[in-house]
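Just dropping this structure here.
Note that one protein chain of the assembly has been removed; the remaining protein chains are unaltered in position.
So, subunit A:
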Amino acid sequence: MIGGLFIYNHKGEVLISRVYRDDIGRNAVDAFRVNVIHARQQVRSPVTNIARTSFFHVKRSNIWLAAVTKQNVNAAMVFEFLYKMCDVMTAYFGKISEENIKNNFVLIYELLDEILDFGYPQNSETGALKTFITQQGIKSQHHTKEEQSQITSQVTGQIGWRREGIKYRRNELFLDVLESVNLLMSPQGQVLSAHVSGRVVMKSYLSGMPECKFGMNDKIVIDKQGKGGSADDAGKSELGGSGKQSIAIDDCTFHQCVRLSKFDSERSISFIPPDGEYELMRYRTTKDIILPFRVIPLVREVGRTKLEVKVVIKSNFKPSLLAQKIEVRIPTPLNTSGVQVICMKGKAKYKASENAIVWKIKRMAGMKESQISAEIELLPTNDKKKWARPPISMNFEVPFAPSGLKVRYLKVFEPKLNYSDHDVIKWVRYIGRSGIYETRC
């Protein structure tokens, strides 16, 4: 179990230090600073073992969060907790920055007391926490006496993530499918590895204790229904470029509100949603991924002092859709002494501080193509090492799910209050972003 939790700023100064167990001493704080934050070689592993003590760290901008233990704990659990901790802090005071942490340190200690007990993670549901941990960061909303008195029974009850008696005039529901697509492609255009990791994020403003049911084009469900042939998947090919009907999900995890027993037996996702924003599920797919862009690099070395680079990008989705925030990053050799760039579209610039040419395009429709060419001058060096040619990477945002996932339905039942599924206003949005999207050159 977690023995202690420390938060450092970028200099390695301790901002928050909370020790849960006696086997962690103060010297652990210094050990992490010396061996990880100030390490001569950059420490890449998120788990570091120093003198029989394990340190699990995550970094948020310039802030380091480190969980420490001397025991053999479940590392995945610790990281899940650290991410949750980040979420909770963000929900309370916004961006995790040194200033925010310094301003809210009383609150953070209060939170740490609540979500970890003797190193064991407890309730980390923001919604529930906000009802009883109120600090300046939270506008005190609707805290009547009776609500306060309900806290104990709610937090310890069966449905710890939702309290009773919530009422909205408009029953509304937002559903976002957020995906990031990762790719590594060879210079010849062969896919070396590709996967999509996605999240379904919901924001629900529903009255009472509604029972929800979520359906998507999961291959197993579709195949099972098979001949039953429901009419739910009408208009299936409206989004994305592919007409495929179902997708294969490699693995998925759910929010605690989802009834796992039901998912295991019927593969249906039913739940009583928390109030407000939460992440319903996370999933990963590796098959039949729609790659929104194709990068075609061409690098030619002219003698020892010159390099010619030409890069073509092609968008590969429906012409009616628009990709945004496109950025192509072409690495340059370390001995670059000058660069000339010509591009048809967008803006391109040599950034010496990053050793790369950065090409930005604001918008680009589907089934289009654009190109950039650059001449790079090199300084002869006495270093015999050849340039390693790091891959060209790319960033973008597209309004569809590259995995092909589609929401088939989201049904809401509330037997006690008199509103039906049809009265709920539902919004669905798909966003596909680039993760690590690289092409070798």
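To be clear about the criterion, contacts are C-beta pairs under 8 Å (C-beta built on N, C-alpha and C of every residue); 3 or more make two chains touch, one makes a residue touch a chain; residues count from 1.
We take it that contacts and distances are computed from a predicted model.
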Hidden chain of the complex, named as in its UniProt record, picked from "GPI transamidase component PIG-S", "Large ribosomal subunit protein uL14m", "Metaxin 3" or "AP-2 complex subunit alpha": "AP-2 complex subunit alpha"
Touching the absent chain when the full complex is considered, from A:N355, A:Q371 or A:N395: A:N355
Which of A:S17, A:S197 or A:N335 contacts the chain that the document leaves out: A:N335
Contacts of subunit A with the absent chain, listed as residue ranges: 10, 40, 42, 62, 334-338, 352-355, 377, 379-383
